[in-house]
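Each chain you see keeps its place in the complex, though not every chain is here.
A and B label the chains in the order they appear, each numbered from 1.
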């Protein structure tokens, strides 16, 4: 049994981790921390966990995190990099669901997250936790920067095209939309139900933190620094789900290629990436509460490719992917605890 | 033209007042105050008002409220009672959309609202602003306690039965449900879209502030202190709308009465109360964004009456009713500015 700790479990990625880990056959949840809610049974905050999780929140000091095999940080940006060193020294593997270990360039991190990076050495060591594109490195990693929700869908959608050099990489468009759980469980006016339901809008139009992450990763995937993706997020009036509509111009090779076959071959054998039949349009509900990404590839014009991607932002876009990384790091079957069927309707 | 001021216009009753008053043919909005947002154009906060309201928020000190004919308080509880005296002295009529002038018993007020009542003299003078049940007093009033959203629907539903003494008044049940706009535009976790949408629950199960208001008023309507109503609110996953399902045991007179005819006669000529044909079930959307209440009366068992009532909690349940009171107080046609057709779908 893997002994697991969760730092900062009061948010949505925290409760999703608890949902997944409490059903994982090889995991024992050792401790879950919250300074603010220390002493409160987890199931008082999340009645959905009554009968499934018997722990109470504890302060980080009382959590005995160094006794864990793996610690997840489901915390605001900046927490993991402050605590990772001590855990690693104790032989604990660290998976950060925030952004501390995603951006390789500390200047970019500091620009977008408004804080200095205090752990550049670990950052260098940290592995970007997108298993389908980075599986071997994750297996051997001590520190994982778990990908952002939007970047997961954008990378998986563009990867076959970039790896096979089928598109003009300089003018990619990622027109994306996310449910409100992506904004977290923070008391803010703009995500009140009376503000965000029955409504739709773009946001972050002057730039969004996931933009640099997307471009860093797409460049790595392509091995080409000229990759440039315009990322435009929108806020959907639903709770769980990300939908990305990706556009690119096909080069000559792309126009000659069988795009459907390319995608199917690229994701052959991947249990969590489902390439839909030609002509499909994936729905966010088809992956609700599951770790699966569904992808459809279209050529609406001879020189244009459009890729449609759906994921559950809390599962494959956050906590499910983190568990997938844990499985790899711990030598378990990658799919363990992650095979739940999506909830539809 | 009536010169109107609004104190505290950043919440939902504030924006609803602005929507209604900016279309009112006999009103000029003189000032709208917000200490926190002073200087910000109203339409920056509410883009729906672009082209309709050109004012900016001002501090109360700069608002020149004493020059107004009528001032609305769309503020937290406690603000109106602190400022009403000065305005009245200047000849300004005051309409409070909060609870300061609703509960006649200051001890009850202090118990439920957690603050001392600083204006008991004005409280005595204040008139409860439910025109269909209190029209004459409103016409002559200087201070209006605008009814709570739930109490409006419950009173209008029970009034014909209580006035005609057709029911056992001691065991009334008001099983009510409201959209989330009733909770206001406050940053709170429990009304986040990710918490309140796709969900339904009772709340305030240990007692809700509208309980004493309902009982005070039902007793006044019946002229009977034995009236006792159990009020149970529920939170609906929608923005605007209150639905009340009312139950009572019919006494002998009630069992002999033609309830449909009783309701139709009681509300004959009332433009904002629509008694539906026998057998109907009103929908909240049928009154969306309008000042209308729709009521259906049923006798599901020989000795039981059930009344179904819908209203828009922000219009007839708050700002529309306040404008209706203003019209009466200022000698205008009661319906002026309030005849908009409900928005469906």
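What we mean here is this: a residue touches a chain if its C-beta (ideal position, glycine included) is under 8 Å from a C-beta of that chain, and two chains touch if they have at least 3 such contacts.
These numbers were taken from a predicted model, which means no experiment stands behind them.
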Checklist entry - Given 2 placed copies of the single sequence, how many copies form the entire complex? => result 4
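Convention: only the chains that are shown with their structure count from here on.
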Next on the checklist: Averaging over Cα atoms per chain, report the distance between chain A and chain B in Å.
Outcome noted: 45
Next on the checklist: Residue numbers of chain A touching chain B in their complex, please.
Outcome noted: 12, 179-181, 183, 185-189, 191-198, 237-239
